[in-house]
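What you see is the complex with one protein chain gone and the rest in place.
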Amino acid sequence: MHHVVVEQWSRRRSFLHVRDARAKLLVALALLAALATAPASPISAVPFAFLVLTGIAAARLPMASMLRKAAVVLPFSLLFALVEWAAGQPMAGMALLAKSYVSALTVLLLVASTPQPLLLSGMESLGAPRLLVLMAQTLYRYLFVISEQAQHMRLAASCRQGSGARRSRARAFQAAAGALAILFARSYSRAEGIQRAMAARGFTGDFHSLQRRSFNSRDTVFACAGAALAVLAHLVARRP
Amino acid sequence: MHIPDNFLSTRVWLTLDGVAAPAVAWVARRAHKGLDEARIPLLGVLGAFVFAAQMVNFPVGVGTSAHLVGGALLTAILGPAPAALVMTAIIATQAFVFQDGGVLALGANVFNMALAGVLAAWVPLRLFSGRRRVSLFLAGFLSVAMSAGLALAELTISGIRMPPRLLALSAGLFAIGAIVEGMITLAAVRAIERLNPRWIGPAPANGSRAWAAIAFAAVLVVVVGLFAASGAPDGVMQIGQWADLHARPVWAAPMADYSLPAGPLWLRRPAAAMLGLGLVGGSAVAASYFLLRRRSS
Amino acid sequence: MSPLIEVRGLRYRYEDGTDALRGIDFTVYPGETVVLLGANGSGKTTFLLHLNGLLQGEGSVRVCGMDVSPRNFREVRSKVGMVFQDADEQLFMPTVLDDVAFGPLNQGFPAEEAAARARSALARVGLGDIEHRAPYHLSAGEKRRAALAGVLAMEPEILVLDEPTTYLDPPAQRNLIGLLVSLPQAKVVATHDVRFAAALATRAVFFDKGRVAKEGKLDEIVELFQWDWGT
Partner (left out) sequence: MSPLIEVRGLRYRYEDGTDALRGIDFTVYPGETVVLLGANGSGKTTFLLHLNGLLQGEGSVRVCGMDVSPRNFREVRSKVGMVFQDADEQLFMPTVLDDVAFGPLNQGFPAEEAAARARSALARVGLGDIEHRAPYHLSAGEKRRAALAGVLAMEPEILVLDEPTTYLDPPAQRNLIGLLVSLPQAKVVATHDVRFAAALATRAVFFDKGRVAKEGKLDEIVELFQWDWGT
């Protein structure tokens, strides 16, 4: 599972890992925005790629795996690049491809160097609604659990699937709907179980947290330097 | 339907981020008000459920399969505001954790799928609450049609120049996707009801039909308009020119000292067109939403 | 000695009309380990959920001299530590330390004190070194112990465990027994595993269709209801 690996990476230690989540988030946004507003040419992505690759090296993350994982955006981008190419704008197509790939790599670097709970609490202190953050936290926690359940159901069904030669589509559709309903029922009763477990440990509606992150001077320097580099990369990209 | 970064022009993503952020904040407040605190885990777990549900394949056509998108199902189960919030959490998780959809484009994706999509699902659930099957099918259909249509329009307006035939083809594919979502939503809700009818709350039955009809018409206009436009991209540009006239004053104030490069000339008009379309569609739908709520409470 | 738990005439009906409990009397004294046996659906889990007010039926439930009612939930829930069957449901926070500190934080302790209590509870269950791991990546036995630590961190007087051996391999079960025996609290344990029960029980209660069918020595009950299978 893709995200399990990323999650493990996010718990390593490095210069980048120890930075405050907010600082990293701001720098990532600055990079993304600077890249998005750079001219529509594949060359634009180069200075940004350089920065992000430096970041990956600084975070001591496995370069090849990172590059491979960010490639998830490529199929979609490639399709549109071809469209642009067909429309007589090969450069615009290439730019789309290069820029969206570097953007994905930037986001991947952010999540691979920041444990998810810290990222979420960082987003909260940057103004994301609390309810949304709590929800995303639970979502992420149970994503694995429920996906595994769905996986099991799929396996169980495929054991009894046969060849499909005489399968009625209506029946298969109904079976899928049934599987969805069972998955829902399990999720629902799991949610009830979680609510009970929370109540049993004194939960009355207010989430308290252990995390009290402080934004130290290094984080400030990092955020400023990161933003400055983003602007610089943008300026470099604008040079003809 | 998850738009990655760098596909939308700066003004489009900036505008939609600007629209989505306060809208999500408002939806969160609204969802929180009607929410028993103890149900917070339920929302998160259902988000994970929708995620996992995408592993369940529904056979459609020869050798292909589709999966649930989920906006309409969540709306039927949770009501509009919590459903929109859960969808927002899903889309954000997809963007950050799976690099599926951009981060700058988060506002656009949230707007398309979590806000407009859920709204489009909610209106038929409300309007045809007496006729479960019709309303559930329409909810699934409209939510996906709305999201996909918006995404297509945003891309077009951002200057991704799709040949008309390709545009029509993708519009056709999206239409099929919308029909399939309608079927899946219907089948899934009925299967869930069979397990335990209490899980799916009774559809809200009250409220003036006239207002619901207006809201429905607004959704239909936007959806049909988007699809018609995608069949004839020149039409979008026409709307753009029209909207440009009206939108320019709105743009002028906040963007007067907008220091980022304004982009090539040809980009400006489409961006304004996006704004115009968003304003027209958004305000029509939002107005009917408010009115509906007022009438029902 | 006054009883820690005193239940009188407890009845409970689920919304769908299932009569899950039909008049239960039940008492636990300090230092006891009471094992609940009974068929699937006989009401064990439903009963346990009443002990800290997660469900409320007719009849009286008293814990440490307090009525279990919404007024007292806060105190009752810090007296009764409940470990559920599915450890995944109990470990809902993003890291093990966060999770174990969840109870103390809700009890009103400041963050450092809560973290200290959480660390000491983790040490007690032998998980001192995994506090920053995500619960998802733990093994079944580790999950169970982390769930127990989350409850111990609240320093309860009574431990309630619902089928704690589910998913555990024999060494992990043995481990759990050792750990439970070493904890001084009174315990109420529902289980289908008669040998696990035998290793812990000072007394057994047999549930049948929402009633207590028999109470007494484990051996006698196992004998009477043929609750073990003679291999």
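Letters A, B and C mark the chains in the order given here, with residues in each chain numbered from 1 onward.
Basically, a contact is a pair of C-beta atoms (placed from the backbone, for glycine too) under 8 Å apart; a residue touches a chain by one contact, two chains touch by 3 or more.
Small disclaimer: the values here were computed from a predicted structure and weren't measured.
Contact with the chain that does not appear here is found for just one residue of C:Arg8, C:Arg71 or C:Arg195, C:Arg195. Only one residue from A:Ala30, A:Ile56 or A:Ala175 touches the chain missing from this view: A:Ala175. Summary of contacts with the chain left out: across B:Ile3, B:Ala191 or B:Val219, the touching residue is B:Ala191. Of the candidate positions C:Pro94, C:Gly141 or C:Pro156, contact with the unshown chain belongs to C:Gly141.
Along subunit A, the points of touch with the absent chain fall at residues 1-2, 4-5, 8, 149, 152-153, 155-168, 171, 174-175, 178-179, 181-182, 185-186. Subunit B meets the missing chain through residues 191, 194-195. Taking the complete complex into account, residues 38-41, 139-141, 166-174, 177, 192, 194-195, 198-199, 226-229, 231 of subunit C touch the chain not shown.
In the analysis below, only the chains that are shown with their structure count from here on.
If each chain is reduced to the centroid of its CA atoms, subunit B and subunit C end up 45 Å from each other.
The set of subunit B residues touching two or more other chains comprises 41. Multi-chain contact residues, meaning those touching two or more other chains, occur in subunit C at positions 92.
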